[in-house]
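Excluded from the complex is one protein chain; the other protein chains are retained at their positions.
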Amino acid sequence: MFVKTDETKVLRDPIHGYIYVQYEVIWRCINSRWMQRLRRIRQLGGAFMVYHAADHTRFQHSLGCYEVVRRMVTEVPDLEKALSEKEKVTVMLAALLHDVGHGPYSHTFESVSPISHEEYTCRIIEQDPELRGILDSTEPGLARDVADVIRHKSENPILPQLLSSQLDADRMDYLLRDAYFTGTKYGEFDMERILRVMHVRGDRVVVKESGVYAVENYIMARYHMYWQVYYHPVARSYETLVRIFFLRLQDLAAAGQLVETIPEFQPVARQQVMDLDTYFRLDEYACMYGFANLRHCPDPFWLTWPEGSATGISLTTKRTHLRMSNGSGAS
Amino acid sequence: MFVKTDETKVLRDPIHGYIYVQYEVIWRCINSRWMQRLRRIRQLGGAFMVYHAADHTRFQHSLGCYEVVRRMVTEVPDLEKALSEKEKVTVMLAALLHDVGHGPYSHTFESVSPISHEEYTCRIIEQDPELRGILDSTEPGLARDVADVIRHKSENPILPQLLSSQLDADRMDYLLRDAYFTGTKYGEFDMERILRVMHVRGDRVVVKESGVYAVENYIMARYHMYWQVYYHPVARSYETLVRIFFLRLQDLAAAGQLVETIPEFQPVARQQVMDLDTYFRLDEYACMYGFANLRHCPDPFWLTWPEGSATGISLTTKRTHLRMSNGSGAS
Amino acid sequence: MFVKTDETKVLRDPIHGYIYVQYEVIWRCINSRWMQRLRRIRQLGGAFMVYHAADHTRFQHSLGCYEVVRRMVTEVPDLEKALSEKEKVTVMLAALLHDVGHGPYSHTFESVSPISHEEYTCRIIEQDPELRGILDSTEPGLARDVADVIRHKSENPILPQLLSSQLDADRMDYLLRDAYFTGTKYGEFDMERILRVMHVRGDRVVVKESGVYAVENYIMARYHMYWQVYYHPVARSYETLVRIFFLRLQDLAAAGQLVETIPEFQPVARQQVMDLDTYFRLDEYACMYGFANLRHCPDPFWLTWPEGSATGISLTTKRTHLRMSNGSGAS
Partner (left out) sequence: MFVKTDETKVLRDPIHGYIYVQYEVIWRCINSRWMQRLRRIRQLGGAFMVYHAADHTRFQHSLGCYEVVRRMVTEVPDLEKALSEKEKVTVMLAALLHDVGHGPYSHTFESVSPISHEEYTCRIIEQDPELRGILDSTEPGLARDVADVIRHKSENPILPQLLSSQLDADRMDYLLRDAYFTGTKYGEFDMERILRVMHVRGDRVVVKESGVYAVENYIMARYHMYWQVYYHPVARSYETLVRIFFLRLQDLAAAGQLVETIPEFQPVARQQVMDLDTYFRLDEYACMYGFANLRHCPDPFWLTWPEGSATGISLTTKRTHLRMSNGSGAS
């Protein structure tokens, strides 16, 4: 039984106008500590070093992704009819929670972690007492059903397609959102029209032929965002630096020279799968504080940096990083 | 001698389109560590708890404020003529650096600090080796001239008016920016028109009578932003909680029970004016990490919280805060 | 019985994104000749002479007004519950058709006409064979019910309030639309929020106290649009000139000197209530063609114009008008 909230809750959002919440279980998940932790993880890794306004977090993207799925299952007639209330709530929850396992700097951290962020996401949904409690007390087995959407193992193959395919709620929200917060126009496309041309045929989500321009437009938006924002050399350099920092901690640990810094770094240095309590605390705020403390570290790595090293990152860039600078230099 | 950059540098900005930098000294200040530190201080204290997209920082606002002043001194004919190149560069620098002394959570921190953020700002400009070096090597005495604009003690009384008066670059940028990032429309007004109607009469910046509607519009925008965003009860509650945390640290220190937490909290607890090195590190990332660590603190204050206390903040709110949640509940 | 369209029809609209049509009767009225005639009557009289992009017509405003009412009766819970399907369709139709009786240059023409545009509107709805046919074949008496909403004589007093009160669909659409097409920002306000705070108490439409800022914002938008756009001296001068042209035709007719021009001007000159067929043809296209033909008119009025006349309109303005110029001079 999916209890409705007393009245529809609304959250003001620059991309969607408002985000609407009508189910208690959604509202309680938004207020859970793991969701709130996403307020401390930026959406775009190092892109804020180029696009100085790109401070937006995975928290707001998760809300946005939820809202796109909510509109799909209520406004696309084929979906509205094809899905049961339980399936609708399940896929909305999956959209809301799909990024809950992201570590600091998202994909950068993932590259030095023994398990993927999706794996962490599923563990958190199924094992965190608070989240699992909210879900399973609403409907037994719901936590697993939600995780199954993220794992692409739902009984109904429509559900994962809404969240993750070529034309999905995740990408639709992040392209629009990243365009808005970077201040570029490359990521804009006509989501209203795409929602209007979505249909279901068999177990596939498809679009009407007359919607081909809206879809082309979306694909071009994606292409341009990749080249202008996601692959921007300054953004990638920043992420590479963060990665090298983690790798150095791992090298030192492997050599028995564990650096004294914040405790949350220890399992990273030891390349361990983290227990959820420590992982919870390892947000970007902790990392930044931890990196700043490395200035006291006797390891020569942190003091000198080989000019023209294999990483291609020059001393200037590194110094820049250590003081968190680098200018927000779009050229 | 104010050296120009090789070519005009531009930074993409969602509010102003682009931010233009034409002087070396401006560019070097943007890249200074104190400016970059503002990337770790949010513009809006606790408003992000209500408006979930309001993650924007004082760094981007400072760039925006600079850009508005740059446009004033190049596009308003009276100002373009009345000011020397040195005065123009000085006031642009003052706009860029005017918030550099903000502590974490801005005005919240200020309320538990023995000196104001403006005082810190002037100290940083005049005493930080890097910043002072950039300024005084450009022109001897420039650091002091810049600080004097912020102190409202410039020789030319026009300069401080551009930055801080009833109709100034600081407010113009933050109203537009806060409206954009909260997703409200209350803060929008016609800045282009205001720039067009600005004039200088004697030593005062005035507006042409025909611009009265644009100014009224701006004043209404201000009024609405205060009630809808800056004074929002959830935002203020969050800030009150942060304040109470600092006050409790001070109470315990006064009672000789210094809590073991991050070292940057110690001078706050002792109510000392901080040396600039410690103040530099006390950004919101450090605070958040420090607050999270208080969960180990034996002080009963952090474990229990009197329901219906004098602060008017209920246990729920407090728990919420300790886990960084609270929902982004615009109603 | 209100037949639904096969699928929801949508019209792309810059203000509302899309305009949705779900009832056959609405769709057929949109396609009626009287509605289509509104494509040939500008929304803003003479404002396009100042704001050169303000070419928008009463046709698009009528669609927009309909859309706002449609959203009210489907999205405001109190209205959704309080009104029957018939009442909903009736008030949507009234919104769509409320301006159908406007003459050329709207209020300007009205000032030289023996009856008001509302009176023409009601006659057209109740007497035009096509429109009345569409309405009454859908439900006997519907034409009258629709006209009664416009006459503020509905059985249910809620209906006219949605269309015409202090906070109504008509104004909400035109403020947003006129701001968009003039390129000013003065008319913007948060319609989404106003829809969210609307309630019904007894037989009155009211707003929740927490929505007071959105309403204030709307009132200020109205105020500023009046001063910046609707009362702009150049716009009013243009309208005054058009009025004087009509008055001169009437003076000449009264003196038995009927000017030879387009036949549609004859009943205007004779101050007659026009039959609907002639009124149909008297759109702004016909008027403009008719005015242009007055260049052959021997009446000295059209050839010389007293400088500094009682009208306060100088020779320059008049010449300007005669050649349709005047510059689009916002200053």
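Should a chain be cited, it is by its letter among A, B and C, assigned in written order, with residues numbered from 1 in that chain.
Following the convention adopted for this analysis, contacts are C-beta pairs under 8 Å (C-beta built on N, C-alpha and C of every residue); 3 or more make two chains touch, one makes a residue touch a chain.
Predicted model only: the values in this text are computed from it and were never measured.
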Visible chains in contact with the missing one: A, B, C
Per the touch definition above, residue among C:22, C:57 or C:74 touching the missing chain: C:57
Hidden-chain contact residue, picked from the options A:24, A:126, A:190 or A:251: A:190
Touch list for subunit B against the chain that is not drawn: 10, 17-18, 192, 196
Contact set of subunit A toward the excluded chain (per top definition): 184-186, 188-190, 210, 213, 216-217, 220, 224, 227-228, 331
Interface with the undisplayed chain - residues on subunit C: 9-15, 17, 27, 30-33, 35-37, 39-40, 48, 51-53, 55-57, 59-60, 63, 180-184, 262, 281, 284-286, 288-289, 292, 320, 323-331
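The criterion applied here is as follows: only the chains that are shown with their structure count from here on.
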Computed distance of Cα centres, subunit C from subunit A, in Å: 48
Interface hub residues of subunit B, defined as touching at least two other chains: 184, 331
